[in-house]
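As you look at this complex, bear in mind that one protein chain is not there, while each of the others sits in place.
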């Protein structure tokens, strides 16, 4: 049974504590938050859990195995470094850190202390993304041609990050899971139509070896919420709509193939193939519970989780480059 | 009553002849096509119309007022120039020409011969786009912030043009109608995952003065057909779905505004406004009939149509620049 | 090659002539209509077809094989009887006749003259219904439990028939195709909220042997158009939405089964099964073309079509009983 100390009891913290306590192999010993009213809430909700102000209490207690970090991203690096130095495993909310340099240091520290870092890219643990990844792993789509994601809604404007860091991060984690190689370059365009606010509209394009291309449209300024991705392969294509209650994934047996036109034998013609559509049953398990179970198994069995420190580093590195591209008017940034 | 000679009786020609004959102020005197089987079809369908092989017959007949050009785009320029020189008005399918230089020459020739060029950017004449343009003209959306269009489907791969020329052209014509000023620069990314075929996936971004930004995702490789645009203003936002049978336009009384947070008086906060959604009734008139009526009125009354030679030139110039950007890996191309 | 004489060139007549002429094994020799402006239209559209006022010309011409009847339903019986007596096959629009007694006489006359009657229950020839019928014929749904159809829209109010005769007729034809036995009784409730107009809202329930039940909600007073049927079997269930452009049929691998609850061994519990959903590819063939091809084959090969005179009689008989039930406030009418 892993004992957790959770730092940060804001928006996400209560979910985390609930799921860590519900999971078979973990429980929460400490909740830490600097704000009085959040500590009071934690005390009311979990009378038997220690609720403290100073995170060093958690680090000092040998009965704590894992530090879970659910604080603003600017503090992730410092807290993760301290936790690793104290010999704890780290369960950290996405993104891993605010800069790739910080991420690199955390990864090195984890290696040096022989501890494990789990980055909570929750979307990777949804049953829908798991199913998509399985299909791709099993070559059901053929060679991947494109990933196109629309991730838009009205608000919420974040104070500390722009829309790239807030929303595109999810697609980067999903792409890390379903592609074999990291992108080779990135371009981003960002618009900031609300004065004195972070960029709220972004178009991020990722280039890969071969023909695969990925594109993400993220916005805090859409009148409707859309969470839709088109994923195309040479054999099949997927429409993934995360807002669909029961048919999140539709697999189209459609494709394009080059055919020899007998009438014009010199030329290759494009032919179309169109078959059935299948919407596979998706288990109704909660993504955060899947993530916690996977993290717990990784900590206990000493293996690297799917979304480990390196994953977190890759994602932060691309976010950083995308931001840099956006600042430079869409210049293509090399990632190799 | 305007007498038309129609050159080209392929995919679009029959529609054109039907609507020109149905319209109150026009009729078709000639149909011209180089292909035997298309001429035979025209003769069967319109026994009283002259069906000829050589377009010069149409140009030589003083009883022809307008030459309608529905041939492949590479021939538009030559046919339009000859028609204008022969003193005819020109009704030409989109895009106006294959290059901006050709478009410039056609515009000049029209001016020199005092004839009128109508470019059939049909989408501009749909009742849905007319309603959107009215709303914007009447300041119902406030200041425009963005236009985001998804225009994807499976196929058809074109032989003579890529997906930018095939699909993005529609959005450029719509943008020309609803914006006061042309874009100042363009960036395009295009992918060509099917070997030896034109680019079939494209992302085109248009930059304008002030904060307005436009983006078009066009693809021939999507498993589902999508024709959706999000149009955001400071006061209201629109979702325009051209595939919706009865509710093509939804106007959301939603917005973002900066508010002074009394608790933190030094800082501006982002506030959200959310009201009713209205889907206005759209008349069921055929877009091509609207276009023909508008063209006929322009020719007869000697006024410039909404989609005139200059419009056609602007659209071709941007298509050309977008293509150039795509060839150069997404470099931003200045349009001023 | 079958030669048709078509009586009635109103709303449906032009479609019929177009498809009969396009089909491989038929062509239209005559069009007959009593109204001057409809004959003029027919002459313009089909210069080489004989256009006449008196249907007896068609009956008298030995070169006519089939009489197609596309006139108001009150005239179907008389025209069909004359055509059969003249030795012609009959292709008649739905419903076969205005009363079951008339339908019975037509069936008898067809038997006596050894001619074939085809009733154009077009829906039965849609690719979607064909697929559904195939699935049921192949026991893919298991035992049928229910058929529930919603067939509503705004208008059009018919002058000669109420909403049962106008809309429910389609479901009766589909049910005739997919069930092995006719219904044993019928109940109908109809409402007529618009003064002096036919009933415009109807709920028709059909009872069958065993547990199968069918229900149709038909209305001319719905703000939205709905064409949706739920079809449930013990093994699978179907949602059939005729307005869906590409996914008209969804087959759910869902069901209910009785299971022994080990904890309460005395009682049977209801268990649920939930698997994938499959939306099969539907061919894009036009239903009327399918119907004409099937009718032509039946006439030429001397076999009974799927929607033959007996089918037409059954449907009219049920419509008549449903009307009777509605007039009597929903009393159950025996059909055996």
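Order as written gives the chain letters A, B and C; numbering starts at 1 within each chain.
Going forward, contacts are C-beta pairs under 8 Å (C-beta built on N, C-alpha and C of every residue); 3 or more make two chains touch, one makes a residue touch a chain.
Just so we're clear, the structure is a prediction, and the values are computed from it rather than from any experiment.
Novice: Touching the absent chain in the whole complex: find that residue among C:183, C:232, C:280 or C:312.
Specialist: C:232
Novice: Pick out which of C:205, C:279, C:296 or C:314 touches the chain that's been left out of the picture.
Specialist: Counting the whole complex, the residue in contact with the absent chain is C:205.
Novice: Specify the residue from the set C:213, C:289 or C:335 that touches the hidden chain.
Specialist: Candidates C:213, C:289 or C:335; residue touching the omitted chain: C:213.
Novice: Of the listed residues A:245, A:284 or A:302, which contacts the missing chain in the full complex?
Specialist: If we include the chain that is not displayed, A:245 is the one touching it.
Novice: So that we can see where the missing chain sits, which residues of chain A does it touch?
Specialist: Residue positions of chain A that touch the missing chain: 47, 224-225, 243, 245-246.
Novice: So that we can see where the missing chain sits, which residues of chain C does it touch?
Specialist: Contact residues on chain C toward the absent chain are 145-146, 148, 150, 152, 154-155, 157, 187, 189, 191-197, 201, 203, 205, 211-213, 215, 217, 219-224, 230, 232, 237-239, 250, 252, 254, 256, 258, 268, 270, 272, 274, 329-330, 332.
Novice: For chain B, which residues lie in contact with the unshown chain of the complex?
Specialist: Residues in contact with the chain left out: 247, 253, 274-281.
Rule of thumb we're sticking to: only the chains that are shown with their structure count from here on.
Novice: Give the label of the chain whose average Cα location is farthest from that of chain C.
Specialist: Centroid comparison gives A as the farthest chain from chain C.
Novice: Give, as an integer number of Å, the spacing between the C-alpha centres of chain C and chain B.
Specialist: 42
Novice: Approximately how many whole Å separate the CA-defined centres of chain A and chain C?
Specialist: So the centre of chain A lies 53 Å away from the centre of chain C.
Novice: So which bits of chain C are touching at least two other chains?
Specialist: Nothing qualifies.
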